[in-house]
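Here the complex is missing a single protein chain, while all its other protein chains stay put.
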Amino acid sequence: MEYKALQDPSDRIEVKNTTCYMCACRCGIRVTLKNGEVRYIQGNPDHPLNQGVICAKGSSGIMKQYSPARLTKPLLRKQGTERGDAQFEAISWDQAFGIMEERLGRIRAEDPKKFALFTGRDQMQALTGLFARQFGTPNYAAHGGFCSVNMAAGMVYTIGGSFWEFGGPDLDRAKLFVMIGTAEDHHSNPLKIALSKFKRNGGRFISVNPVRTGYSAIADEWVPIKPGTDGALLLAIIHELIAMGLYDREFLVNYTNAAELVNMDDASSEYGMFVRFEVPPEEGCFDAQNKLWWDRELDHPISTHTPGADPYLLGDFKLSDGTPVKPSFQLLKERVEEYTPEWAERITGIPAETIRRLAHEMGVTARDQKIELPIAWTDVWDNEHKTVTGNPVAFHAMRGLAAHSNGFHTIRALSILMSILGTIDRPGGFRHKAPFPRPIPPCAKTPKGPEGVQPNTVLGGMPLGWPADPDDLFVDEAGEPVRIDKAFSWEYPLSVHGLMHNVITNAWRGDPYPIDTLLIFMANMAWNSSMHTDDVRRMLNDKNENGDYKIPFIIVADAFQSEMTAFADLVLPDTTYLERYDVMSILDRPISEFDGPVDSVRIPVVPPLGECKPFQEVLIEMGSRLKLPAFVDKDGKRKYRDYPDFIVNYETEPGSGIGFLSGWRGTAGEKFMRGEPNPRQWEMYAKNDCVYHHELPKSYQYMRNWNQGYLEWARNVRLTRYAEPINIHIYSEVLQKFRLAAQGKSIGKQPPARLKKRIEKFCDPLPFYYEPLEAQLSDLQKYPLNAVTQRPMAMYHSWDSQNAWLRQIHAHNYLMVNPVVGKANGFEDGDWVWVESQWGKVRCMARFTEAVEPGTVWTWNAIGKASGAWGLTPDANESKKGFLLNHVISEELPPHADGEHISNSDPLTGQAAWYDVRVKVYKAADDEPQETSPQYKPMPKFPGMGVAKTIQAFFAGKGEWK
Amino acid sequence: MTQLALVIDLNVCVGCHACVTNCKEWNTSGIAGPLVDMNPYGADPTGTFFNRVQTYEAGEFPKTETLHFPKSCLHCEEPPCVPVCPTGASFKRAEDGIVLVDYDKCIGCKYCSWACPYGVREFDEQQKVMKKCTLCVDRIYDASLPEKERKPACVLACPTSARLFGDVHDPESEVSVAIRERGGYQLMPEWGSKPSNHYLPRRKTNIRIHEDELVRADNPLVKEGHLPKPALDEPSFDDVMF
Partner (left out) sequence: MHPAFSVIFLTTLIGIGQGLFLALYTGEVYALFKVLPPQDGQQFYGMGSLLVMVFLGLGLFASFFHLGHPERAWRAATRWRTSWLSREVIALPAFMGVAFLYGVTHWLGMETPVVYIGSVGLSISLILGAIATLLCFTLFVCTGMIYACIKFLQEWHSPLTVLNFILLGSASGFTLATAFAYFAAPDLVDFYGAWAIIITGGALLTRGASLIRNARLKPKSTIQTAIGVRHTKVVQKAQGFMGSSFNTREFFHHMPAAVVRSVKWVFLVLVFPVPVVFLGSGLMSSSAALMVLAVLVQYAGLLAERWFFFAQANHPQNLYYQSIA
């Protein structure tokens, strides 16, 4: 046999670049087609994000493309059948558009908020958000609320940037890397690339996680922690760092509000606010530079950043008018006084010795291994710096912190820890990615009241925004929510990404009001993105006394036969990522690098299957039909031929020069960030690996919160409105404003009486530790264990059970438990057990592992599936042996002092508290069926779905795979 | 003589399975393909893969180590799978040491798989022949690919670059240097099969903090005047020394 490349001259080989979408990471891929069939998908070596590598999911794109679970036709629920039965008839797109046009047109004319549009783990919030806003509905959000909004909000409200897509650890230069509560992350490949380089360069890697798998496996040290207690750990580390003087004083003084004086006169309406010496000349969404330090030399208050001034960070002082003041760092020091390592040991399960050592490692590495780069830069106060310096301690954290109801404060604590170590936007520490840093908080705002929602009118603000004070809340006169998910209300004042996890329950209950049409795009709310799935499925199918569905009309845009599609009245078949145009817009969350903004696109490599239509096209079509202003001209005529045309020509305002893409703007593609539409923009992206990468000059790449050059550049390209410094909020005045309102000390919006205590407690300007809310309301004797999920690296949420290759790696899941738990509860490795919380129970198989903290049980997320879904046979492992933990997680807390239907979420951000659930685990009876419970009636195959082969031998290029 | 091989760095492998599925997608449409999947959408799906990533745990909580362990044919220097093959379908190439199966000769007797201690050969249930990692022989010599990409698919895919590829007989190659300098080892050395693929062990980086690093004169607390300061009236040596 000859082992040479298979080259048949008659084969048509094409190689095309596009962007992967097997997960949210958005790597560049190179797709080889043989005779029109996908032969090989590899990482694009010229792509800045993944530099040629690719992951398990990305490598299995072929099986997604040719999956028999794909939807290929618009489907309408058959008359007389129930939701969930999944009895559909195929209809034409014309009919589908007709139905939607009629319905949405009516809603828009009557009460636009009765249309709710929620999207899952998508990457086109710029367009979906625009559509919602143009439609006039406030009821729009993407997955952020159930995903990691704590991470975004906790950090953006502290350092003006965040992990997640907005920034990350600089592992190129870090010496010590502490990863907290991260399994797989949105930054999948880049993080792996960086981790291995870091380790090979001799960096020390510590992982704080109740579980040791994945990344944590290669950590030099694993610090097992009890879930929900990281706040205690981080505060204790801060305690130790301050006690030992292991903080970066210079950084704190110059770049944070640590030295700024806080009014300590508790009789004053300004109590807890920074004292200001003058009214700012200009008001805007930035921190005015009008605060005071206490100068050491003069022993006198002095305007911050006065040249030559050297303020106290600690101490307490009196202004000449007798007002007691303290630097905010003093307040932080006082706050953490009680948070000793010994205290934290009792909460976290981590020995105090270890906590101290961790603090010392961080502090000493930061102080003694300083990096100095020969890069001159100028700060906003006109100080010239010959070098950029950095303290090489980097952190990364994700949902292990975020998905708890105390996550916001925990993440504030982390941000503060990173700040006192002096590691923000400096080499070896945390680095921003454009469009961050943004002001604290960023400028975008929602409408401030119900008047922002009017028939046939564009929404009077952004559907999502960043409240800076109580007046920014989106509430009615009584202080009650305007949005269906109650975001931006007093219940969850900083819910900057909405609360998608409460939409169905609220709409079902009609609280705060019933809606008419729910459009779900790319979210599997009847399964893995709902808390308490079993109940949610009932709500989706529930009717009122008249026999009408409580949620009258549900539209689902999906690419596969997901559990959610079964509950749709109308199903819109989407394309796959290989079949459509797409943009990773600078207006949303682009794939920027530390060194500058990057955005990217997808360009189809194969034609759409069947009647699949990109959802982007659906929105453009609907926008045009409904005559939403952005989509039609003055005469109401359709403005954009299609989505690619829209991307090229749309500008946020006529002539703004700001559009979805930042690269190759201007009539000839000579401009970037801003510029006239360029008719050949797509071509230019296509020629450049589908990416636009603007590398900033070196001197603009660091210290961007305070970097004059950068801030002015950002202002000039209109990334930001102001070039004002973005000082780190060690002490959060924003939160203090909410607290003052709750205390009745401020004029303006006041919380409803029932929430006053809650606001007062949680809107603490300094981080504090509290036990997760659900734990506070649970019988911990009865439910002693924490149950969490982790992302498997080879599966993306629920997407990949239809994927013939990936599902062989994760066909079903086990409950992973420490053997100690098994022993104590009378079951063995491999036994069928029940996991039960106060909300419900699930039957599953247990697997013993020594790599989990004994108070925690865990499983892979979203491997279990409903029978018959995802193109699988009803007896597939996913639905028989696999299980979904969501059944035992609640979307609401038990009734308590704050109210009856309070979301099981962070009280500030509304972040779903997935990982707060408390469970017990016990052996299933021997006579019980050896399959997961609950079970559902198998979903039938839908019209238009493909044939699921029992023997499949994929070989591209023979014309068998279309 | 050349001996091509993989060297797998367990120090950085995070167990992502990229090498598993990228191998599958490359090879299923390549010279070794198709790689069949049985019951791909039903109960207990199973298919032919040339590479698997496994997970092991060592030790007991809290001193647990989790190890991700990728494994494909190790292209042994003394491959026990080759001499036992009755047809000569299994062979080791003289020019580069790659162990291959000629599917046109293989009778599917499975005997070679019995003779491999490493469990890396997989019988293709559709084509009824024995298959295994080819070291991507149809990539690494393909002149139509850019030079940089003439590497096994799994190597190119690996996000942590835990997979090195090269000639382990060339002492100056990247792989030989890695084996030499980082303690590269072979699996089951007891059988004398001399696997060409090697594994690089875990290494730990620790920080040692000395007492004097914690208490130092440049402690910023000094600036706050908050370092413990004896009261002025406390006795001092100065008062009593001559």
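Chains: A and B, in written order; residue numbering restarts at 1 for each.
Keep in mind that, in the parts below, contacts are C-beta pairs under 8 Å (C-beta built on N, C-alpha and C of every residue); 3 or more make two chains touch, one makes a residue touch a chain.
Everything quoted here is computed from the prediction, not taken from an experiment.
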{"item": "Chain not shown: contacting residue from B:N11, B:S113, B:T160 or B:S196", "value": "B:S113"}
{"item": "Candidate in contact with the missing chain, chosen from A:W527, A:F594 or A:Y814", "value": "A:Y814"}
{"item": "Absent chain, residues of subunit A that touch it", "value": "808-812, 814, 816, 847, 849, 851, 877"}
{"item": "Hidden partner chain, residues of subunit B it touches", "value": "17, 20, 39, 44-49, 52-60, 65-67, 69, 71, 80, 82-89, 105-111, 113-123, 125, 127-130, 185-191, 199, 201"}
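Basically, only the chains that are shown with their structure count from here on.
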{"item": "Where subunit A and subunit B are represented by their mean Cα positions, the distance between them in whole Å", "value": "32"}
{"item": "Touching residues on subunit B, where the partner in the complex is subunit A", "value": "9, 11-18, 20-22, 24-26, 28-31, 33-47, 49, 55, 57, 59-62, 64-68, 100, 102-105, 126, 134, 137-139, 141-142, 144, 148-149, 153, 156-162, 202, 204-207, 209, 213-214, 219-226"}
{"item": "Complex contact set, residues of subunit A against subunit B", "value": "1, 3-7, 34, 39-43, 45, 50, 52-60, 62, 68-69, 176, 188-189, 192-193, 195-196, 199-200, 202-205, 212-218, 220-222, 224, 244-249, 296, 310, 312-315, 357, 360-361, 364-365, 368, 793-794, 802, 804-809, 811, 818, 820, 849-854, 871-873, 875-877, 880, 948-957"}
